[in-house]
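The complex appears here minus one protein chain, its other protein chains still in place.
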Amino acid sequence: MALIDYADAAPEVRAVFDDIKATRGVADVNNFWKALAVHPPTLKRTWESLKQVMAPGALDPLTKEMLYLAASAAAGCAYCTASHTAAARAKGMTDAMHGELLAVLGMAAETNRLAEALRVPIDQGL
Amino acid sequence: MALIDYADAAPEVRAVFDDIKATRGVADVNNFWKALAVHPPTLKRTWESLKQVMAPGALDPLTKEMLYLAASAAAGCAYCTASHTAAARAKGMTDAMHGELLAVLGMAAETNRLAEALRVPIDQGL
Amino acid sequence: MALIDYADAAPEVRAVFDDIKATRGVADVNNFWKALAVHPPTLKRTWESLKQVMAPGALDPLTKEMLYLAASAAAGCAYCTASHTAAARAKGMTDAMHGELLAVLGMAAETNRLAEALRVPIDQGL
Amino acid sequence: MALIDYADAAPEVRAVFDDIKATRGVADVNNFWKALAVHPPTLKRTWESLKQVMAPGALDPLTKEMLYLAASAAAGCAYCTASHTAAARAKGMTDAMHGELLAVLGMAAETNRLAEALRVPIDQGL
Amino acid sequence: MALIDYADAAPEVRAVFDDIKATRGVADVNNFWKALAVHPPTLKRTWESLKQVMAPGALDPLTKEMLYLAASAAAGCAYCTASHTAAARAKGMTDAMHGELLAVLGMAAETNRLAEALRVPIDQGL
Partner (left out) sequence: MALIDYADAAPEVRAVFDDIKATRGVADVNNFWKALAVHPPTLKRTWESLKQVMAPGALDPLTKEMLYLAASAAAGCAYCTASHTAAARAKGMTDAMHGELLAVLGMAAETNRLAEALRVPIDQGL
């Protein structure tokens, strides 16, 4: 797949790349954005949604990033697992926190599968 | 599927149910455990693993529970989503926190899929 | 979704239903086939493929049925998990065998997730 | 991701590695365990669970290994598919058995998807 | 889970519901939107994204709707499969088209699984 670098990007793509770099304080954007630039409307919409969703709110940025990592790893996305592991570490996830996140992820996978294989009925009152 | 209630359970199953009730301070165990009681060794091993994994550590109990919920919802397990939503609420997850968790979950699903469909190469250095 | 019963089925559908009943020695076909009858070419092709795949070969029928159950449960298909659990029991799967199959299924889910979350490189020589 | 070799491992990690090597009669552990060693409690718990689950019981070791492979392949885990294919071959899975396992796996995927897309209701009595 | 009806909705939720009804020419919104109304920012963002994505473009509305259905069914979402099957029918999907879509979906599931289980390397030049 093609990755579109800043130097080769159309103005509408550069505008999104500039906003990503300014918002995150980084020198270049990740490959994800360079790949998504093949369809500028999807690039712009996805970035604007992500920026809104990941802004601080009732949950702090590290918790949001770890939730993003847990969801991405549970969905088996290798690229996403790599990039959100790095992002969570940059926001303060320690080795011990990462280890516990992995342990939760593994237990969830096991009990998810058992609950489905046993067709457990949802508890009264939920 | 059969659910095994305390009254009908063998001693080795009752021992696990007793430990779940004591550890969690609840009057009865969830349907998941009643279903898993069809295979006592799996019941015992799963509970002991879960108890160890969910104990407070580098991550607090609410964060662990929300990670469990995110992983379960990302895996599409309806029973697990229902029970871990309830558990997270019991540990302090507010409506606003739940809404943000859902937003992260949805964005992760979208970007996971796009990253895979575009076969984005993992960034240098990760 | 509509289920098409034998009495209401077109001749090409009845011919498939007749073959299923004769091959399996059952009085009626499962709901899966009644639902699939909305598209007769898919009904016919799927049944003929399934009959070929599930015939005795290097693996015995019970092992094939348990593999079908494991794959269906790992994929989270509730209908398939229910029907292949019943089929495996009819072919001789005991409670103990079912319990061990569930245990393997749960461990596989846990280690699958951990291997992906850790991006473990495939071992040399495999 | 880091892989922790025996020479660099802490005593609690070495103890698990030693038990894996002794139980399996192998000279070194797979990359999975070297990766999991980043979090010793998860390494220890996962190995002890796996050892218990894969011990001979109502199902023989080869059947358990093929179920593990079917579940891993159905979940799309590349590392796990590679390592459990090798393990199943080491326990006696022939080319013909592997071919039939693949055929079951493919049919299960197809019928799982059709059953879900048609929202087939679970048959009476199951 | 709570469904929020128009009569009970806050002004910001009503504004989104009004836009959905006007855009689609329907008397009421689907349950999906009533459920999503628990988090108004996610409701608004999701609707605006969906409206943009599903607008006519290089692909016609029926093709987009069938692609949405194929992706939802492949992901095993029962609610989404039901609602997008209905939406595709409303846009002109006939029984024959639906049957062929199901056949493609089933074959894709089967070959996806086989390609992964065999770890097929991507062809040169792709």
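Here the chain labels run A, B, C, D and E in written order, and each chain numbers its own residues starting at 1.
We adopt the following convention: contacts are C-beta pairs under 8 Å (C-beta built on N, C-alpha and C of every residue); 3 or more make two chains touch, one makes a residue touch a chain.
Bear in mind the structure is a predicted one, so any value in this text is a computation, not a measurement.
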- Query: Since one chain is left out of the picture, which of the remaining chains does it touch in the full complex?
  - Reply: A, B, C, D, E
- Where chain A meets the chain that is not shown, the residues are 38-39, 41-42, 45-46, 75-77
- For chain E, which residues lie in contact with the unshown chain of the complex? 1, 3, 30-32, 35-36, 38, 42, 46, 49-50, 53-54, 57-59, 63-64, 66-68, 70-75, 77-80, 82-83, 85-86, 94, 96-97, 99-101, 103-116, 118-123, 126
- In terms of residues, what is the contact footprint of the unshown chain on chain C? 41, 45, 49, 52-53
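The rule we apply is simple: only the chains that are shown with their structure count from here on.
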- Message: Using mean CA coordinates as chain centres, what's the gap between chain C and chain D in Å?
- Response: 21
- Note on the structure: chain A to chain C, mean C-alpha position gap in Å, rounds to 35
- Note on the structure: For the pair chain B and chain E, the C-alpha centroid-to-centroid distance in angstrom is 27
- Item | Interface hub residues of chain D, defined as touching at least two other chains | 38, 41-42, 45-46, 49, 53, 73-78, 82, 105-114, 116, 118-119
